[in-house]
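This is the structure I want to talk about, given as structure tokens.
Left out: one protein chain. Kept in place: all the others.
Should a chain be cited, it is by its letter among A, B and C, assigned in written order, with residues numbered from 1 in that chain.
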Amino acid sequence: VKYLFYDDYSEGAHAEILRAVSESNDGQDFGYGNDRWCELAADRISARLKADVDVHFVAGGTQANQISMASMLLSYQGVIAPVTAHLNVHESGATEATGHKILAIPSVDGKLVPDDIARVLASYEDEHTVMAKVVYVTQPTELATVYSRDEFLSICQYAKSRDLYVYVDGARLAMAIASPVVDLTLEDIAANADMFYLGGTKVGGLYGEAIVIVNDRLKANFRHYIKQYGGLLAKARSIGAQFARFFDEDDLWVKMGARSNENAAYLASKLDDIGVKLAHPQITNQIFPLLPRAAVEKLGTDYGFYPWGGETEPQMIRLTCSWATSREAIDEFVSDIAELNH
Amino acid sequence: VKYLFYDDYSEGAHAEILRAVSESNDGQDFGYGNDRWCELAADRISARLKADVDVHFVAGGTQANQISMASMLLSYQGVIAPVTAHLNVHESGATEATGHKILAIPSVDGKLVPDDIARVLASYEDEHTVMAKVVYVTQPTELATVYSRDEFLSICQYAKSRDLYVYVDGARLAMAIASPVVDLTLEDIAANADMFYLGGTKVGGLYGEAIVIVNDRLKANFRHYIKQYGGLLAKARSIGAQFARFFDEDDLWVKMGARSNENAAYLASKLDDIGVKLAHPQITNQIFPLLPRAAVEKLGTDYGFYPWGGETEPQMIRLTCSWATSREAIDEFVSDIAELNH
Amino acid sequence: VKYLFYDDYSEGAHAEILRAVSESNDGQDFGYGNDRWCELAADRISARLKADVDVHFVAGGTQANQISMASMLLSYQGVIAPVTAHLNVHESGATEATGHKILAIPSVDGKLVPDDIARVLASYEDEHTVMAKVVYVTQPTELATVYSRDEFLSICQYAKSRDLYVYVDGARLAMAIASPVVDLTLEDIAANADMFYLGGTKVGGLYGEAIVIVNDRLKANFRHYIKQYGGLLAKARSIGAQFARFFDEDDLWVKMGARSNENAAYLASKLDDIGVKLAHPQITNQIFPLLPRAAVEKLGTDYGFYPWGGETEPQMIRLTCSWATSREAIDEFVSDIAELNH
Partner (left out) sequence: VKYLFYDDYSEGAHAEILRAVSESNDGQDFGYGNDRWCELAADRISARLKADVDVHFVAGGTQANQISMASMLLSYQGVIAPVTAHLNVHESGATEATGHKILAIPSVDGKLVPDDIARVLASYEDEHTVMAKVVYVTQPTELATVYSRDEFLSICQYAKSRDLYVYVDGARLAMAIASPVVDLTLEDIAANADMFYLGGTKVGGLYGEAIVIVNDRLKANFRHYIKQYGGLLAKARSIGAQFARFFDEDDLWVKMGARSNENAAYLASKLDDIGVKLAHPQITNQIFPLLPRAAVEKLGTDYGFYPWGGETEPQMIRLTCSWATSREAIDEFVSDIAELNH
């Protein structure tokens, strides 16, 4: 196999991140995230967000979602999410394992609008039906679409008016923040959402995500939820060190998102040069080219990628670039496609 | 503060482990533990255990316990454990969060014997009472005691005769395996337990533990439980690399346990030199000296440690040495005690 | 208010059922369903079903569904159901409270076909996605449609071929069995489903439902699930007595369903006489007339019923008749409508 375009976690950590882990390694400090690196990371994140937030570090994204849902929902409450949401599709029922229903909304582009939420709320009757309490959005979405600032704020305003919390799954948030076509900023999210997480794994982290709690009502005893769901790490300092580096003055976290996007843009442009069209314009680090089915099949022997959106002719495929995808790999891939198309 | 004797996770990773993480960092591989390092680590662990086991890597010990309990217990079944068990005391109800009762047994030394299990089974009546299905033992225990080979085998034989699974919490298993006074081997555990985990965090790992499944009936679909409880890491390769190194030919994992024990033995011997007695003989990396209460109070300003077993005169304290505890730190500590005792 | 057409549980118990409860009241017997009435009821149900089934009695329908799901699903498995399913909409997340996801399928008529199930199974990938294990069908459905014998058997055969259990929510099963247009029999269900419940509450019971377990693999320890979810009644004999009467030689249970249907048919015919059309033909005890919105509004002051299917002109409403609905109440209702339409 020449290259895997499956996802953005097939490579290890960025060199700077690995160095940060090494540099934090020596000497003693307190366990369970009470160390100086976690503290430093939290301080830098707060400063970057310009908000008085609590920050907690956990190992993975599903864990971040599971713990967050457990903390925001009372026993009989549920979370509103598009059917395409990671939490609805790809977490093996982690939210339900905490006892909560996902109130899934049909969505063609992976996004929600206030009217979707209103429809769910309208379907609530009384104690026979699950009471919605959280709105779950992903930025960028699982379908690689993005919320504009206006779209996001309209959700937050509506949610607040109906006493709902807004939670943002930020597994690839760095890519959205870095995208020149997205006007929704980190500060906007921190000023309007109630809780969210900043993904580390997919932008060159070794492992780990940062849960950010904005709403004061949700801050107390949050560490109990982390512990209860197995997420409190004895040596969390290594995650703290990574996020302290990500949010150091050079804004590495956003840079990693930008580089991922640029690699995808480069790939898109090279594909365009040989006449391969995209089903949707490139926004972040995932693109969706249309190729003859015969070409797709042959490509599969040398490259890793997913067919997308059912069987059609031409066939849509998903290609994910990461911060680590090299121009050489992209050039070779495009050249191989060009040859196949002859 | 001069030194923390609180625990064995206040230091970072051992240099060899950090190097293994770095060396596994470059290039692409499959996500979610399907990479060559996790595979290599699993192979080496199987070979070391001389058993056809399944091996899975997760980030922490509470997570390992939570996922394992969820996988072994049907909805109405429970786990037998000493009241002192980590899973009963220090996991914030992680087992109960999966819906299962812990059938806790009084124990003065943190250990179980077959008669304890028999008593729990005798208290089972019918559908009104929780049916026991798993026996949870920790080696060494939370009270730093250990099971001998005979003791462990008698539990396993009894458990098997009553159709119970035996699970071993091995957070500090390396210390027990390395201890010259413990005759219970890794191979014994792999030949007789149904599931256990090999602790990495407390013996110089960066993070991560290895769950080992011995019983074939428990192997199918285990990854679903990992995912459902937020433990499946996209970049698990960094845990795989650590365990591949731990179980490389030089048996680093056991060596790290041995070094932790030796540091504790050195500390015990130095304390003995100045007339400080231990409440129990040193076996692994935790010792329990008896000191005048006044001395304990003064020591607390320069050193981190826990008082143990209630307020008494003299006061018992717990001192934990790690693989990284330096002889200098120990010498200074003992010298400071000697001075206090004057 | 003159009459409530809301549902079929607004009246008390049928006189024969109340008599059976009284007659079982005297003297001592064992608790928790181990009494002679529960035994008699189970025997009669088995005989009626011509199947070697286990029968358990619980207080209500949501409880029956919750306990059954808990018993059939492993921790990481889920249940396939139409989005309109009672268990998905009107049980306040009782299934999710047991930790399980409902894999909800869009459905316009409240029914499933094998292709729906196949689509859910096709969306299963691996440990990231919830594994389906149960197919949930309701007969008649929440939308008052019914499965024919062929339709039901095709689901069961497909489910069996994919190693899925079939569960039938039989809250109003008596009405479907009694309907002359439905060829699916109780014996068919008992021969092909894995578990189902026979509704008592909605056909003149005082309270209580009978869970029937067909599949031998699901029989062991089922009472543990009942107890664990609060369903084991100390004096279950009063439910046993009701079901012994329902399934006595005169087949009262089916008769009650038939009477409910006949009342609805009578109402439909009277409405037809005055020119009121139904949106769907009457099959069981619920009908869906179309009325001018103005008439609906006025009717609401004297009668209880639900508008159905959104706001339209004419407006669809749902009228439910029970075994206890009198011809006088129906005549008066139709006469009041006739007057409104002038």
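Just a few scattered comments:
Here is the rule we use: contacts are C-beta pairs under 8 Å (C-beta built on N, C-alpha and C of every residue); 3 or more make two chains touch, one makes a residue touch a chain.
Predicted model, so just to flag it, every value in this text is computed and none were measured.
Checked against the full complex, the one of C:30, C:124 or C:306 touching the unshown chain is C:30. Set against the missing chain, the residues B:16, B:127 or B:183 yield one that touches it, B:127. Across A:60, A:99, A:170 or A:230, the single residue that touches the chain missing here is A:99. Although one chain is not displayed, its contacts with subunit A can still be listed: residues 70-71, 74-76, 98-99, 126-128, 131, 221, 223-228, 232. As for the chain not pictured, it touches subunit B at residues 75-76, 78, 89-93, 96-97, 99-102, 104, 106, 127-130.
Taking the whole complex into account, subunit C touches the unshown chain at residues 3-4, 6-7, 9-13, 18, 21-22, 24-31, 59-63, 65-67, 91-94, 97-98, 201-202, 205-207, 224, 227-235, 237-238.
Everything that follows uses one rule, which is that only the chains that are shown with their structure count from here on.
Among the other chains, C has the CA centre that is most remote from the centre of subunit B. Over half of the residue numbers at the subunit A-subunit C interface are used by both copies of the sequence.
Closest to the protein's overall CA centre, chain by chain, comes A. Distance from the subunit B centre to the subunit C centre is 51 Å, each centre being the mean of its Cα atoms.
Centroid to centroid, with C-alpha atoms defining each point, subunit A and subunit C lie 42 Å apart. Counting partners per residue, subunit B has 98, 224, 227-228, 232 as the residues that reach two or more other chains.
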